[in-house]
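Presenting chain A:
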Amino acid sequence: MSDFILETRNLTKEFKGFTAVSDVTLNVQRHTIHALIGPNGAGKTTCFNLLTKFLEPTSGSIRFNGRDITREQPAQIARRGVIRSFQISAVFPHLTLIENVRVGLQRKLGTSFHFWRSARSLHQLDDRAMHLLTEVGLEDMADEVTVNLPYGRKRALEIATTLAMEPELMLLDEPTQGMGHEDVDRVTELIRKVSAGRTILMVEHNMKVVSTIADRITVLQRGAVLAEGPYEEVSVNPDVMEAYMGSTDAQLQGAH
Partner candidate 1 sequence: QEKVTIGFITDMSSLYSDVEGKGGAEAIQMAIDDFGGKALGQPIKLLTADHQNKADIAAAKSREWVDTEGATMLFGGTNSGTALAGAKVAQEKKVVYMNSGAGSSALTNAACSPYTIHYAYDTVALAKGTGGAIVDTGGKSWFFLTADYAFGHALEKDTSAVVEAKGGKVVGAVRHPLNASDFSSFLLQAQSSKAQVLALANAGGDFINAVKAAKEFGIDKTMKVAGLLVFLSDVHSLGLKNTAGLQFTTGWYWDKDAESRAFAEKYNAKMKRMPTSIQAADYSATMTYLKAVEAVKTTNADKVMEYIKKTPINDMYAKNGIVRPDGRMEHEMYLVEVKQPAESKKPWDYLKIVKTLPGATVFTTKAESTCALWK
Partner candidate 2 sequence: MNFKNLAALGYGLLLVGLLAAPFLGVYPVFVMKLLCFALFAAAFNLLLGYVGMLSFGHAAFLGGAAYVTGEALKVWGFTPEVGLLLGTASGALLGLIVGFFAIRRTGIYSTMITLALAQMLFFVALQAPFTGGEDGLQAVPRGKLFGLLSLKNDLVLYYVVLVIVVAAFLLIVRTVHSPFGQVLKAIKENEPRATSLGYDTNRFKLLAFVLSAALSGLAGALKTLVMGFATLSDVHWTASGHVVLMTLVGGLGTLSGPLIGAAVVVMLEDKLGEIGQFLTDTTRIEWFSTLGESVTMVTGLIFVICVLAFRRGIMGEIIAWLQRRRGEGKL
């Protein structure tokens, strides 16, 4: 098996004459946190959409664990262990926290189509669900309805649900967007924690987060890869500074 969990070859997406992602060749190493950064409109979200097949690539191929998944359906890709989060929070608002997590766990029981079976049969998952909630620090809220949660907590819950899928590769799109400083720190910490034994590919504008947890960074610009490497290297790349970071001064501060 290759060292790269995810490889794309010449991935391209065109929207009616506009190329949002162009010829992207991306290699994500197993058990690392890989950040995808770039100016607005560079094609980061589009890239994620291609990887999870929410959009159909115009050309190029995607390989996961050495297997070509370019032609697979979103749900199929999810079942392979590639799970994404969304730029806006993705929870099931009117389910309780524990139910949210159980939806992630339930599929493996193989009873999801059993409409004649009692929902009580799902309680066997409660231990595992609580365990996951504990991991993200939500254990005392297990029976609350999710809508009432503050934003940062919803993000945490989302991560717990994602973990339930035992993902090999997690795709996080701006996980800290719209969060207060406390929450940013909490979620950063959480990502670091759950990255153990997994691979994470994330889009993030918050340089403080990127610089603290990312092992490797790919910078996109106008749909194409501009630079790649560890933070220290990329952040001083003059092209990157001009296109993304702006003045050195800002780079030193981080964006936040």
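Note that a residue touches a chain if its C-beta (ideal position, glycine included) is under 8 Å from a C-beta of that chain, and two chains touch if they have at least 3 such contacts; residues count from 1.
Selection rule, in plain terms: all candidates are chains of the complex that A comes from, given by their letters.
Everything numeric here is computed off the predicted structure, so don't read it as measured data.
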item: Options 1 or 2: the chain contacting chain A in this complex; value: 2
item: Interfacial residue positions of chain A with respect to candidate 2 in the complex; value: 52, 54, 73-76, 78-79, 83-84, 86, 90-95, 99, 102-104, 106-107, 109, 111-119, 121-122, 161-162, 164-165
